[in-house]
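Removed: one protein chain of the complex. Kept in place: all other protein chains.
We call the chains A and B, going by the order they appear; numbering starts again at 1 in every chain.
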Amino acid sequence: MSHSGNWEVVIGLEVHVQLATESKIFSGTSTRTGDEPNRHASLIDLGMPGTLPVVNKEAIRNAIRFGLAVNADIARRSVFERKNYFYPDLPKGYQTTQLAEPIVGAGEVEVQLENGDKKVVRIHHAHLEEDAGKSLHEDFHGQTGIDLNRAGTPLIEIVSEPDMSGAEDAVAFARKLHSIVTSLGICDGDMSQGNMRFDVNISVRRPGEPLGTRTETKNLNSFRFMEKAIALEVARQIDVLEDGGEIVQETRLYNGETNTARSMRTKEDANDYRYFPCPDLLPVMVSEEEIQTLRDELPELPDARKARYIEQYQLSAYDADLLSGSIATARYFETAAEHGGDAKLAANWVMGELAAKLNAEDKDISDSPVSAEHLGELIQRLKDGTISSKIAKQVFEACWNGEGSPDRIIEAQGLKQMSDSGELEKIVDQVIADSPAQVEDYRNADDAKRKKKIGFFVGQVMKATQGKANPQQVNQLLQQKL
Amino acid sequence: MHDKTLTELKAGLQAGDFSSRELTEHFLERIKRHDGELNSFITVTEEQALRQADAADQAIAAGDHRLLTGLPIAHKDIFCTEGVRTSCGSRMLDNFTAPYTATAVEKMAAEGAVMLGKTNMDEFAMGSSNETSFYGPVKNPWDTERVPGGSSGGAAASLAARLAPGATGTDTGGSIRQPAALNGVTGLKPTYGRVSRWGMIAFASSLDQAGPLGLSAADCALMLQAMAGHDDKDSTCLNEPVDDYLGALDQSVDGLKIGVPEEFFPDNLDGAIAENARDAMRELEKQGAKLVKLSLPSIKLSVPAYYVIAPAEASSNLSRFDGVRFGYRCENPTDLEDLYKRSRSEGFGAEVKRRILVGTYALSAGYYDAYYKRAQKVRRLIRDDFSRAFKDVDVIMGPTSPETAFKLGAKADDPVNMYMADVFTIAVNLAGLPALSMPSGFINGLPAGTQVIGNYFQEGRILNVAHRYQMATDWHQQAPGGFA
């Protein structure tokens, strides 16, 4: 359906970031995932009568690190409150969170768009809270099983201002946040595991009109899904409005497999969360010294890394942005560049062959079958002329398939470039001798045509050498002899 | 044996006059004989008590004398005790065997205490008469047609009847002091944060505090010495050194300045109650203390402030009782909503439900500022009143309760009237101060108590004042008849 006239899209994000601490936010229980249900649900996480919370120092420090990374105000005093509602995955009947006095105040993030434009997205605040458990619907013959291993895992919830005007902005902002928290090392960043969860608030309006009613879309476990879900919801809202309907404030659940979304529950039965300061906890006070120490210890952040790539490796801004965006990619790239001794080649390989292969097999760079060290080795062989770029792709493929290191593959498969000019000369002579008609044709052509016609002889030589000849050397020899 | 104080029993054990097993069996025997009438225990842990007593006897034989070695103690059923039913006086937890032990109980056990059992209480500590217990009301040993006060009614009654020589309680708005007064025993609510709340089932987290009840101030000092101290598991438990309460008992009170707030002696106060408290202060005057008249103007709002803050915190604290992970679950729930609503409605009693509703209402949108926030502001005014007063005086005194033990059922249908039973004790919880109630005589044959309030962490001082008073009087040695 086509839409008439201009519509403005207004998007804000609420991002839940699971902090990569050893223990939970209010208990000394392991945050490990993947174990049997309720193996990491202590008396405190279960909300046993008489149990009490004690705050994890590292969770506080991680929240501050994030705040510093987005130039936000760090609250010297923050307060945990209780958000009261009943749900089986919420053992205490309230979630301990922050509302009136969050630990991270207003901040901002700059994002780079594909067309080179930069955009600032403001952060309203970020607060600390505990995660809920999980409801399992399968295997309980019509009932629901409750697993509280995740209950109490520390989260920071980042709330943006509604500064984004489309899917591109929103995804760029989301990627930037992902990059920041993974660079800080405060989050593992695996969206498919729910390490980072993005809820998107979307509304549309005619230019100049007040903000429209917004909906919240949840369950976006990849950037690709986020992009699709936003497009879907924007189109839906415009359809509704253009048909004379009204947008209902609601939470929508996106399904990535079918690219559809459905309403979860309307806010009609709006809960009254009865927030109040948690009487089991005291205000968290943070000293200037502590903030300064954390500031001094901050690792390199994506913006600084990007600047360094441009400066140190002479990469283009676009390449530098792509490579510095994810900490995993950045680490991979830097290792490959160091081992290969050529940053530009490394950049091309990481963004080219490697990215394509990862994409095709839906793999994360941290799970790449070709390690950064191996890619570096491959680049080295390419640089020192041991192999041609064509052979390099073959070696890469073999390396991806687990056939060993590039050196071993080159050795085992005899892929070394033919550097002995005597041997190559013999092959060139043979090719010329075997193709009198083509030689004749070549010799009768003018310079411009010769350039094309020499390709036939190069191809024959490469065929005869199984691609191991150095194409430049072949060219040279052919020109001499023809 | 049972007429002796904990302090005397400790000496007897050390001297070898009797063994812990003999002592423990003696009290277990008394519980069997008399508690049918009083209903002061919900659970008696006979086997465990005898095991602990035997261990204590071995320790004593080996020369290992700790603060409470071999001494039987009754714990309020609000403290989690591993492997033992911990009901909190509620149907909701009638089937709940605690999977761990409260710090206060554990610390006493580490000092050699023997647990006799778990005492009856108002349901979730919400009440001033012990009539809201799922296990039925406790009777006052001085007159079994009367209430023992609450919520630590079982603890106070069991002490008065000499069924236990020492007991623990908790005090959110007067739940140690008021029953202590109504039963003629001594009870201490420490400074908020002095005793760990870990394992103590929460009623109102910012007000709850555990403390001892005993036959004398010295006994309370002995028990507090074991209970008090920092606990990593309770964020609100302060890391302040624990004073030598026993060592401070005998200090002179010559020159002690006793603040007498006019608000503790309002015009409508029963004359006999007022006179009883004034007599107690006169006794201390004889020992050189000075009385200083003062005013705490904001405490007239302590009951309304309390009945917003406590129910608000309780409404949230009691949400965990949802029939999912422990406790009562209704039969055949049709869906989740039904599971929650019926489990909670059937599991909680009327007073608990009332307070949950009041608290829910006070926190709900549109009322938060008018009720909860305003109550917290009044709370500051009350605390500031006390802080000002303590610049001029050492302790503050007045009656503990505006009346002696009332008849069972007398206030059961009138919650607001019942709430006034704590009119003199509640302000202390809002301010977080330490206070005790000591027996100070009888009115028409029923015990009356006088409250001694101290500044923060001045437990040693108020115990000292009460001890000096008890050295000169024998009210605390009186025992009700009929429990031979």
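FYI, contacts are C-beta pairs under 8 Å (C-beta built on N, C-alpha and C of every residue); 3 or more make two chains touch, one makes a residue touch a chain.
The definition used in the following text is that contacts and distances are computed from a predicted model.
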Review point. UniProt name of the unshown chain, from "Ring-1,2-phenylacetyl-CoA epoxidase subunit PaaC", "Aspartyl/glutamyl-tRNA(Asn/Gln) amidotransferase subunit C", "Cystine transporter permease" or "NADH-quinone oxidoreductase subunit L"?
Key: "Aspartyl/glutamyl-tRNA(Asn/Gln) amidotransferase subunit C"
Practice item. Determine which one of A:9, A:60, A:220 or A:410 touches the chain that has been left out. Key: A:60
Exercise for review: Using the definition of touch stated at the top, determine which of B:378, B:421, B:465 or B:479 touches the missing chain.
Suggested key: B:378
Exercise for review: Out of B:238, B:274 or B:410, point to the residue that touches the absent chain in the complete complex.
Suggested key: B:238
Review point. Out of A:71, A:144 or A:401, which touches the unshown chain?
Key: A:144
Study note, to complete from the structure: Against the hidden chain, chain A presents residues 21-23, 27-30, 36-46, 48, 54-60, 77, 84, 86, 88, 135-137, 139-140, 142-148, 253, 264-265, 271-272, 274, 277, 279, 281-285
Check your understanding: For chain B, which residues lie in contact with the unshown chain of the complex?
Key -> 96-97, 99, 191-193, 206, 232, 235-236, 238-239, 298, 301, 303-305, 307-308, 315, 319, 322-329, 333-342, 344-345, 348, 353-354, 356-358, 360-362, 364, 367, 370-371, 373-381, 383, 414-416, 419, 430-433, 456
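One rule holds in what follows: only the chains that are shown with their structure count from here on.
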Check your understanding: What residues on chain A touch chain B, complex-wise?
Key -> 43, 46-55, 82, 84, 86, 88, 91-94, 146, 272, 274-276, 279-282
Exercise for review: Within their complex, state which residues of chain B touch chain A.
Suggested key: 79-80, 86, 88, 93, 96, 98-100, 102, 197-202, 204-206, 232-236, 312-313, 315-316, 318-322, 324-326, 336, 340, 360, 363-365, 368, 372
